[in-house]
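Attaching a single structure in structure tokens format; questions to follow.
Removed from the display is one protein chain of the complex; every other protein chain stays in position.
The block that comes next holds chain A.
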Amino acid sequence: MSPLRADLEIVANWVGRGDRVLDLGCGDGRLLRYLFDRRQATGYGLEIDPDGITRSLANGINVIESDIDEGLSDFDTNAFDQVILTQTLQAVQRPDQLLWEMLRVGRTGIVTFPNFAYYRLRWHLAVKGRMPMSHALSYAWYETPNIHFCTIDDFEALCEQLSIHIIERRVLSHDYKSPRLARWMPNLFGEVALYRICRA
């Protein structure tokens, strides 16, 4: 199996042995496959993209074709140890409601998203006057599935408002490393933010 991307590696390390996991927007199912194999995790991936469904099936995970914008009503309260949302928060209709749902069905949540306040994106918008594109944000504004960009500060403010407790935060720069600059001023120098959260 090809190695996990560095951000997913961090996410995987947050999952405990034998955890029951729900991966929202599981893509090709690679993370879940890894968790099934290395962490003896069990659970399901939800995906809406037909190609993602096929690739997840090929990866041997349990994948359910489902639109997470319609909520997680298929799942009981506290049904999972971990509910994971990687690089998808910005693409959902109501991130606030989804976060709430995640922490209803899961004991803890793991959320990762591109930080829109990253200095390169600020530079792109400020100097070029155009919507930023980078390798983490690879879509032009007119075709992007991303409808709710947020910054690290925005996300933390929302958590506070929703009484969500942040257990741990990691901030990565564009090469998925964790440089001192990003730790010092995450909202400016962090390109990707990773959070472990739970109900306060």
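Convention: a contact is a pair of C-beta atoms (placed from the backbone, for glycine too) under 8 Å apart; a residue touches a chain by one contact, two chains touch by 3 or more; residues count from 1.
Assume contacts and distances are computed from a predicted model.
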Problem set entry | Chain not displayed: protein name in its UniProt record ("Homoserine O-succinyltransferase", "YCII-related domain-containing protein", "Formylmethanofuran dehydrogenase subunit A" or "Fumarate reductase iron-sulfur subunit") | "Homoserine O-succinyltransferase"
Seminar exercise, completed: The listed residue (A:4, A:53 or A:152) that touches the chain absent from the view is A:53
Exercise. Touching the left-out chain: which of A:12, A:41 or A:63?
Worked result: A:63
Problem set entry | Missing-partner contacts on chain A, residue numbers | 20, 42, 44, 50, 53-58, 60-66, 74-76
